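Omission of a single protein chain aside, the complex is shown with its protein chains in their original locations.
All chains are identified by letter, namely A and B, in their written order; residue positions are counted from 1 within each chain.
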Amino acid sequence: MRRIVIGLGSLAVLLAVASADAQPPVKIGLIMPYSGQFADTATQMDNAIKLYVKRKGDTVAGRKLEFIRRDTGGVAPDVAKRLAQELIVRDQVDILAGFVLTPNALAAGDVSAEAKKLMVVMNAATSIITTKSPYLVRTSVTTPQLNESFGAWAFRSGTRKLYSMVSDFGPAHDAEGAFQRAFKEAGGEVVGSVRFPVANPDFSAFVQRAKDLNPEAIYIWVPGGVQPAAIGKTLAERGIDPKKTRILGQGELTEEEALRSMGDAGLGIITVYHYDYNHDSAMNREFVKAYHEASGRNPNIYSIGGYDGMHLIYEALKKTGGKTDGDALVAAAKGMQWESPRGPVAIDPETRDIIQTVYIRRVEKVGGQLRNVEFDKVENVKDPVKARSKP
Amino acid sequence: MLVPVVGVLFDGFAYGMLLFLLSVGLSVTLGMMNFVNLAHCSFAMLGGYVMITLTQTLGWPFLAALPAAFAAAAAASVLLERALYRRLYRASDLDQCLLTIGIVFMSVAAAAYVYGTTQQPIETPPYLRGAVTWLGLRLGVYRLFLIATALAITLVLVLALEYTRFGAQVRAAVDNQRMARGLGIDVDRRFAITFALGSGLAGLGGALAIEMVGLDPVFAFTYLVYVLIVVSVGGLGSIGGSFAAATLLGVSDVAGKYYVPELGAFLIYLVMVGLLMWRPAGLFGRR
Partner (left out) sequence: MGAAGTAADPRHELASRARWRGLEAAFWLAALSPFLLFPSHLQLASQIAITALFALSLDLLLGYAGIVSLGHAAFFGVGAYAAGLLAKGGWGEPLSGLAVAGAAAGLAGYAASFIVARVRHLALIMVTLGLGLLVHEAANKAHWLTGGADGLQGVRMWPLLGRFRFDLYGYTAYGYSLVVLALAFLVVRRLVHSPFGLSLRGIRENPVRMPALGAPSRSHIRKAYAIAAVLAGIAGALLAQTTETVSLATLDFQRSAEVLVILILGGAGRLYGSLVGAVIFLVARDQFSGLNPQYWYFWLGALLVLVVMVLPNGVLGGLARLADARPSSGGRPAPSPGGRGIVGRLARLAPSRRDRTS
């Protein structure tokens, strides 16, 4: 009897020692709209995350990475908050990541702050998001970053009078506001504006109104999905030629799928964005090739946000030696700089937001296909809203 | 400001015609059998995806693929009717609702699985692209095509309903089902055929819609609301009602956006609520 007890005891001790050596995996909770209207953004982001893990291996600083995926279904901040809480409480994740939509990111930010966990926002673009939690880092872009640079550029490159047409909801208002602020500050004039309803806007009425005023330039903002192609086609139908009237927009307007639907009606549209799969660098060409092989598609901004987000996580873990304590990870992330397929990027140590190059592109036919060709850029752009609110 | 607004109204009429094609089937089947088929737009979506597969992947010509989209949606509806719907003709409205919503969920997920979550681009043939100028108006060629197709179909439907025996039986069943059965008309069979035709038209509408409003897996949900609006405003069981309602809604929506853009999305809902308060049975409804 005594021998059995001693035997079992030693076995227990051995097991305890053995498991203490093996490091537990680093758990990363991915919260995205995998289903519903925004599902495509999550598909692209997830593809990029999987690609990064495939290329760099799933072990960092001696610890394996484990991913838990949760679907918000679309705009649902109450669900996003609950999922974030459950991931931390039930699944004990160390890092929260993903976040395509602003309301969801804002809600989860509260959880990140309370639980003191690193949160990596890989898409949501509203400026205030990073202020929600001191453990929040963003690797995508902010709307003012793009649009204020664009407004200033528009004036610099010769536009003086502008008509503005945007969707009637938050992100569009933000974009329009940012663009007009910089444009007017530089000396430009906004001759008129109109807003479309978010769902089912039949653009012809609005485009006709724009045409009536015959402006020199038109600024357009519509959410991605089916609307960019629809407005592109309507512009052509109503007789507005991008080669005569300057059409300015944010990059969603001329995304790959939108261009394919729009056809030649899109030639000449000028847009601002932080990434396009046609970006001319060796690193990007390699990235696009690998991405295409793995998922059959070309990467877009959701992909690059996810890819760079993973890079940040990997590098931060390497710096902390595998420690997943929120403070350590955030300290490691602040000030990080690296070369991404989109160009040089850095994380601002003060705001924890991304600093990157903003590109101005024009739609041209290259090799028989319509592409966004970068012809100008603004480098080292910080988020201007937060920069202004500093004393 | 006359000339530009006429162009805009033309666009609104084209949009109305699209809504008509999508809705007419539901109006007739709801009026005939009171079967609440919320999965109606799933058939439209099916037609759209079949169109994409035929023209983009298999290289069929556009005009040949349209009837195929019609046929595919009609065939799918026959299958569904035999397998599931038939058992629920006597069930409560709510159960029919639940069943058909379950089918919508499944169709949306299936579309996302098979075709992916991105929106589908379509290449219309060159002769359908661009615009023509007529009396100083710019009219989109595709919209002209859509209007022409819809008017042709309306004509066929009205003639069929007025001058064929089948049409007379359908009208009888819509007017008074019990009486029609009493006269020996096999209402269930008539319904099955009407249902297939209505779903086929929805499929055709879905195929035609891609160029105008795009196609993605949530199409079945997005357009359900507009179809319901057309059906309720037009009146159940009435082709003329659907036509009038779709035209009214398409044109007023666009005209509203042109003249009072601040009202934007409100207008279509206000018009609907107002019309229904005035005529609860719809413009041409019977009950």
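Throughout what follows, contacts are C-beta pairs under 8 Å (C-beta built on N, C-alpha and C of every residue); 3 or more make two chains touch, one makes a residue touch a chain.
This one's a predicted model, so the numbers in the text were calculated from it and none came from an experiment.
Only one of the listed residues, B:58, B:94 or B:135, touches the absent chain: B:94.
Only one residue from A:45, A:60 or A:106 touches the chain missing from this view: A:106. One chain is missing from the display, and on chain A it is touched by residues 32, 34-35, 39, 42-43, 69-71, 73-78, 81-82, 85-86, 88-90, 102-103, 106-107, 110-111, 114-115, 126, 128, 168-171, 173, 197-198. Taking the whole complex into account, chain B touches the unshown chain at residues 30, 84, 87-88, 90-95, 97-99, 101-110, 112-113, 221, 225, 228-229, 231-233, 236, 264-266, 269-270, 272-273, 276-277, 280-282, 287.
Keep this in mind: only the chains that are shown with their structure count from here on.
With each centre defined as the average position of its C-alpha atoms, the distance from chain A to chain B rounds to 37 Å.
Those residues of chain A whose C-beta lies close enough to touch chain B in the complex are 35-37, 39-40, 42-43, 168, 194-202, 204-206, 208-209, 211-212, 225-227, 229-230, 233, 236-239, 257, 260-261, 263. Looking at the complex, you find that chain B touches chain A at residues 1, 4-5, 7-8, 11-12, 15, 109, 112, 116-119, 121-123, 129-131, 138, 140, 143, 211-218, 222, 226, 253-258, 261-262, 264-265.
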